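What you see is the complex with one protein chain gone and the rest in place.
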Amino acid sequence: MSWTADDIETWLGNCADRMTQSAPELNTLDGQLGDGDLGATLQKCAALMKAGLLGTAALPSDAFKTAAGACARASGSSFGTLLAVALLVLAQETAGKPTLLVQDMAPLLEKIIAALMLRGRSKLGDKTALDSLEAIRLAVSNLQDAEDLQLLCSAAAERAIEDFRMRPNLIGRARMFAEKSVGLADPGMVAVARIVGRAA
Amino acid sequence: MSWTADDIETWLGNCADRMTQSAPELNTLDGQLGDGDLGATLQKCAALMKAGLLGTAALPSDAFKTAAGACARASGSSFGTLLAVALLVLAQETAGKPTLLVQDMAPLLEKIIAALMLRGRSKLGDKTALDSLEAIRLAVSNLQDAEDLQLLCSAAAERAIEDFRMRPNLIGRARMFAEKSVGLADPGMVAVARIVGRAA
Amino acid sequence: MKKLLNNPDNYADEALDGMCLAHPEFYQRSGDTGRIIHRTGGPIKGRVGIVSGGGSGHLPVFAGYVGPGLLDACSVGNVFAGPSVADCMDAMKIADGGAGVLCLYGNYGGDRMNFDMAGEMLAMEGLASTTVLVADDVASAQSAERDKRRGVAGMIYPFKIAGAAAASGGDLATVTVIAQKAANACRSIGVALWPCTVPEAGKPTFEIAEDELEMGMGIHGEPGIWRGKLRPADEIAAEMLQRVSDELDLVKGDRVSVLVNSLGATPHEELFILYRHIANALAAKSVSIIMPLVGRYATSMEMTGASLSLIKLDAELEQHLKAPARCAFWSVA
Partner (left out) sequence: MKKLLNNPDNYADEALDGMCLAHPEFYQRSGDTGRIIHRTGGPIKGRVGIVSGGGSGHLPVFAGYVGPGLLDACSVGNVFAGPSVADCMDAMKIADGGAGVLCLYGNYGGDRMNFDMAGEMLAMEGLASTTVLVADDVASAQSAERDKRRGVAGMIYPFKIAGAAAASGGDLATVTVIAQKAANACRSIGVALWPCTVPEAGKPTFEIAEDELEMGMGIHGEPGIWRGKLRPADEIAAEMLQRVSDELDLVKGDRVSVLVNSLGATPHEELFILYRHIANALAAKSVSIIMPLVGRYATSMEMTGASLSLIKLDAELEQHLKAPARCAFWSVA
């Protein structure tokens, strides 16, 4: 399995659509532990992404760069910035490559997670979107080409939400509600699951 | 009937005591139509009057002057100032006289009322303390020497309250509550009745 | 009552104490009761002194405007209560630099009685004084009864302009005339959203519903023109502007200063939202705004709401408005 610039644009567009659809749910979740703007943040990112992705990317990295810029312009909320960072890493790491391979996924996710930890001064286990990405990274390591990728990623992301539900948030706004956060899904983790797509 | 400086000091002291006693009632009344400070104002005037009246006045006008100064220092509320003005008029008009006669009362009240109208930019009929003073002035005009002065003044002041009860306040803070003031006694009119003393 | 205070009876005195401790370069307390705030260094010999006064709870009004190019002294009452006659006398004496004293304050019955009486008593001692009342609140009486109008935030314009006239050496008559001219040129109106609480009383000065505002309410909670549902800021600003400019006959080319003032709790952000409308509306009329003021210039403690003041300027008023002045709350360089 391999992806061209077109495939990547299509995928990013689908992600954007899913971000828009899940906005109300994510606002509500973020309202319980944070400032309730996660859905709105993703909505703005999605709108700017859609506006920028015009099917003209020559290379996958061009599409990532456009999407990164869109997220950087969108918002001052943490998740928007984390998205921008992740997309920028993808742009930088895939620079020059005409196609991407499924085998590239796990190492790219590793790079993304490392960059996000640096940017967010957080670590795995803090109960954030990063833990979801790590779960996905593990799921796509040693991948068999034939598997349903979306199902695999989605299942991993959903599992991660449950694995962390009973743990306290250790970073971000939700840190201030550490006790309250036990038993609640981390909004950012739910966002990752929604972005990669619900298993059908 | 005539009064020496001593008599005047005693009378002013008694007035001050009555001002103190009626403070709670007057605060409540003023609270309905104004800012609720009339009793507190009189209390402060009374305390400073008592502190200043030490039985050392050589002439009636000295006692009035002391009392006027006390009221001028006491407060920024209208009634305190009106009292200060009235006492100052008494000091000025009786200057040099060793004794005061009951026949002096009506003309002195006339002078006081005129000064208060000027100071307060108000007129008779506005439903203020001035209407009470006017009622007293009328009661003591053509006075027979033998009558009970306190009873006479007190009755006049009480009657004035009732005469004006159903009329609207036309000046001062209460003016802003003109309709509301119909049916309520003017606090300043009640104050005059209390100061001259309740009929036994 | 949710306020940061000690004994409510000491609210005014402790606030004045703190103000003088924080700004000894501007303010000094004196008088028997400590209720006179006057300029550090005392009156300036040969200059007309300017005295104001009124209740506490309106900072920077009144005492906060003591300073070079502004007021020389203030007599200060309890919260929302006038100063005593004796304090008015003391303030006038302290402000006297030998060229007489202008009493310049808001048109409230009690204050007027006290200042008038103080003036007459000092006249007997040979101190020359004049009076200019500021009656800028268009909501408090019709224009035919202008002398019944209350003084509100707009009074800072006469403070500033008279202060400049005195600082530049004008004699008492001159300073009085220009103060009166400034007072005549100025109009204000307020809008209230939530009341404040007088510490000694312990309860709000008025009641108002969750979704209501009152147009024209006075700074002590005096009744306004209408009470109704909250509206968009632009509509409120438009009505306020209409009401204050009604009597000023503004035409293309006129020059005004504008004060958008918070009554206390209303934040700067909202003042700027109001100012935005007003600036655009005046620009559309080709009226120029000189030295706009947006902030807390005359408050009612923590009352929520805002007031708008306009002063129509001629060359003389504008020159004095722009002259240098300083106090802890306002400086013009």
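Letters A, B and C name the chains as they come in the text, with residue numbers starting at 1 for each one.
FYI, a residue touches a chain if its C-beta (ideal position, glycine included) is under 8 Å from a C-beta of that chain, and two chains touch if they have at least 3 such contacts.
Keep in mind that this is a model prediction, so the values were computed, not measured.
Looking at the complex as a whole, the chain kept out of the display touches A, C. Residue A:81 is the one among A:81, A:94 or A:181 that touches the chain not shown. Touch with the chain that is not drawn comes from one residue among C:85, C:236 or C:325, which is C:236. For the chain missing from the display, the contacting residue among C:36, C:59, C:215 or C:317 is C:59, taking the whole complex into account. The set of chain C residues touching the chain not shown comprises 2-6, 11-12, 14-19, 21-23, 56-57, 59-60, 64, 191, 193-194, 196, 210-211, 213, 230, 232-234, 236, 264-276, 279-280, 292, 294-296, 299, 301-302, 304, 306, 329, 331, 333. Contact between chain A and the unshown chain involves residues 35-37, 69, 71-78, 80-82, 84-85, 119-121, 171-173, 176-177.
In this text, only the chains that are shown with their structure count from here on.
Under the stated contact rule, the graph of chain-to-chain touches falls outside the line, ring, star and complete shapes.
Once the centre of each chain is set as its mean CA position, chain A and chain C turn out to be 57 Å apart.
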